[in-house]
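Here is the structure we will look at.
What follows is part of the complex, with its chains left where they were.
Letters A, B and C name the chains as they come in the text, with residue numbers starting at 1 for each one.
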Amino acid sequence: MVTFPGSLDDGDARRAVGLAGAEAVALWHGDHDLRGVDAVILPGGFSYGDYLRSGAIARFAPVMAEVVAAARGGMPVLGICNGFQVLCESHLLPGALIRNHHRKFVCRDQRLKIENASTSWTHDYVTGEEVTLVLKNGEGAYVADLATLDRLEGEGLVVARYLGDDPNGSMRAIAGITTERGNVVGLMPHPEHAVDSLCGPGTGGLPFFTSVLQSLAASAPAASAGTPPPQGPPPLQGHSSGRELVL
Amino acid sequence: MTETQTRQLDTVAHAQEHPDVAQPWAELGLKSDEEAHLREILGRRPTSSELAMYSVMWSEHCSYKSSKVHLRRFGEQVTDAMRKHLMVGIGENAGVVDIGQGYAVTFKVESHNHPSYIEPYQGAATGVGGIVRDILSMGARPVAVMDALRFGPLEAPDTQRVLPGVVAGVGGYGNCLGLPNIGGETVFDPSYAGNPLVNALCVGVMRHEDIHLANASGTGNQIILYGATTGGDGIGGVSILASEAFDTQGSARRPSVQVGDPFMEKLLIECTLEVFAEHLVAGIQDLGGAGLSCATSELASAGDGGMHVWLDRVPLRDESLAPEEILMSESQERMMAVVEPAHVSRFLEICAKWDVDATVIGEVTDTGRLVIEWYGDTVVDVPPRTVASEGPVYERPFARPIWQDSLQAGDASTLPRPTTGEGLRATVLQLVASPNLCDKSWITNQYDRYVQGNTVLAQPEDAGILRVDEQSGLGIAVSTDCNGRFAKLDPFTGAQLALAESYRNVATAGARPLAVTDCLNFGSPEDPDVMWQFAEATRGLSQGCEALGIPVTGGNVSFYNQTGAEPILPTPVVGVLGVIDDVTRRTPIGFTTEGQQIYLLGTTRDELSGSEWAHVAHGHLGGLPPVVDLEMEAQLADLLINASRDGLIDAAHDLADGGLAQALVESCLRYDVGARVWLPDELDPFVALFSESTARVIVAVPRSEEVRFTDMCAARRFPHVRMGVTDGRGDDAVLEVQECFSVSLAELRAAWSATLPTAFDD
Amino acid sequence: MPRVIVEVMPKPGILDPQGKAVLGAMPRLGFGGVVDVRQGKRFELELAEEVTEDQLAQVRQVAEALLSNPVIEDYTVRVEAS
């Protein structure tokens, strides 16, 4: 879990990771290594205040060099909201996120359709599944040139799309995209705010955090899978889990 | 430094040698008797720096000189019952309340009205920033904000300018700090045209042992200024000093608007909490209105009484600032800490980690004087208490306005009322679409209510609820309310009605009310009519708090809210804080399940004077406001808290503006669940639907709990009547008032939700 | 097409958090020669017809009322050489 100065939803994402049964490891923007984590989440917020362009300055944080290298090497990386913006600014994902078409910050419960349930972060969904997550952003309109959009569509790299009326002016209602390998996902809405129905609109976001456990378990070499797979649903606290995953 | 050096610096020595220099007292807002008093204190004329400090600290805004005598009531009427949960009372940056399990909560509401009129975005943003620093300086982690807003008529051109800016500013700052916005109010009335109100509330949480107070004790302790650099923000007024006394170059054009940097504030919060956690701080104060003048004099007068400051060490954004201007600057995102010498280096280290500038600018002394030096010359040498706490106090004359009787005589009973089902139906639709009752999500959707993941209830609920402890489920609830029309009809009752509504909202959500904060927005205190309104409102509020057994822990007074001779409606905004042992037991307003019984609790009378109906349908304001019965409010609160704890009710919504009709509509629209209701036989349907009698709520009771629930009401002899059932959901759901009318939720929603988007979206 | 440029910059002395953020990021990119950065806005207005004095006066009004906030910003208007 990378915290930049100005990150805000890192605590929530940490909670979600715990609920999914993994352990969250705090990474600071100035870190020069990833401390052996198995996957990285770039949380929401306003990194460095985001006065210039969302994610523009965070991209140059020392830790991002490590994240980019790890992502290119296949490590699962999820960028949520500001994290998505950072991934685009870092050119790990194509396109850009610009000011919402209505020029206001928007915070609302948002219905989405999961378009690709085969990425590292969406395994536990079914393609076509509809979920409600929290959407909150000021610069959330996804834009790219036509060739890029067509390529994303053609190769099935659109991960999620907005349903209902247009919340921010994203082209083709794109809410999230992934890379060819499916390990890097950028998502505008916040799955970490939809993991317990007391403080969010249901639990529709939890599969993002459980999916990555599955994909890591599946791809883990036999040697590192020394602990037996867990029985039954994951426990609420990460440490007692049989899974060795560290986020 | 060039410009300032070429000026003749007005040092203390210079002031002694040149007693007869003309100084711009009047322009700085000091009265001639205040001038005389000041000379008496100092035994000479003040230097221009001293004059800057006194003029701003003795201003209405900082000294409470007109309100002090009335505010004393809040402190005097604290009973043992109130004291039970009170850890820090009125007079500190913010009061602190014990909520149990070792947690303490601090909360306060503050106005930023005038700056928000001049520059809506920055005015509102820095209003949020200021109240957040207040809470932070108590040692607490800020956990949520709320905003109580008042604007002129929705369609007025100036509202089109002010409202979007204010809302974007509240959101822009709070969102960037990662503080969920959990509620507030938005009210429109012609009296606020040209004088909008922006009242911002912040809540903070800490452990009991973490409370910090603003005082500078311990001779030799170091004074550290940290945060943003100091610029020429907010010093429009004092620039006269620098320019008139010295030269006419430059400084007179200094901006009087403050610009906020929420990212800096976020760093300031994290950095401050870290220095608290390491116990490096002996005293702390935020810099708000009156900047360094206020922080240095308040810290010094609350401590050992002496402080020496090297003003030239203050890091500047604008090197041309004169000492007077530095003392007055209201640059945002700054704090001042008193730190033992041994802790200074660690303190600075933590600041550096967070990229926060920190500078030792002074130290605590035992001289009993606040001495400020500028490149070796003394420019200020004063007893700090005379600046901070012993300013002038006025017993402003007040008198019941001559128009009050005729206002109260012209009540709403003569206004034509709808009598047919069709007429009632049309009135419901008209009211739900009216600016004060319509859907506020155009506003609240610009606020992040989810961040931190502890928001259990937020807008459009009766109260915001936050989880404080994830393990135990301990939480807090906050609501802010005020009906200015009621306060105009009768300020004493109006203030109690504001308190009653806020108290009821907290209890309706399932929490036990514990404490009160208030923001008293009024016109000019020099107008005896206004002063009477103020005196009555404070009297009403303090007596109300006594009756309910909850103390006022802090607040803010904003005077001079008027356009020309026309003051705003008296607007004593009341915020109530409550505690809830288990947030999973909170009661939301929305009907969720079909087939539940709807009960109306409380007594309905023909009370329509000052109502939303009179306002919307007839543009009428006259008569007496609804009767307040605080005894009933307390009983109702107790009933609701117990019903929620025992799981007897699934939804509850208090009846306020717009009466029963509005409450039903809101409960139905929340989750698109319809209702079939019948009105009590003994009441005229119009009165039943639109009266604004107090101490009433509607609740939804699952059939399985109905007997227990009614037994509970009966045992407490609380008036309750079954008046309907939840029925139908989704697209075909309707609100049916039997023998009157039926209206589909779709039609209601269309009317209710279109108003703000139509007004503000291009 | 004739084009008028309106440039809006924060007034001197007014805090400019955006410029400050950029200035703070420069050294991280290895660029040390900058001592101050101010960030403002730039508007390109395409006009239907050739720019008259009259129109320019109108643009100035728009710049004052809409494009800038005179309390905290200054603006300049100029016709772009085409």
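Keep in mind that, in the parts below, contacts are C-beta pairs under 8 Å (C-beta built on N, C-alpha and C of every residue); 3 or more make two chains touch, one makes a residue touch a chain.
Here the structure is a predicted model, which means the values were calculated and not measured.
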item	value
Stoichiometric formula of the complex, labels as displayed	A x1, B x1, C x2
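Note that only the chains that are shown with their structure count from here on.
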item	value
Chain centre separation in whole Å, for subunit C relative to subunit B (CA means)	36
Contacts with 2+ other chains: residues of subunit A	48-49, 51
Of all residues in subunit B, the ones touching two or more other chains	261, 263-264, 355
Of subunit C, residues touching subunit B in the complex	10-17, 20-21, 24, 69, 71-72
Of subunit B, residues touching subunit C in the complex	118-119, 122, 228, 231-233, 254-255, 257-261, 263-264, 317-318, 331-332, 355
In the complex with subunit A, residue positions of subunit B that touch it	168, 171-172, 175-178, 261-264, 266-267, 354-355, 441, 444-456, 467, 583-584, 761
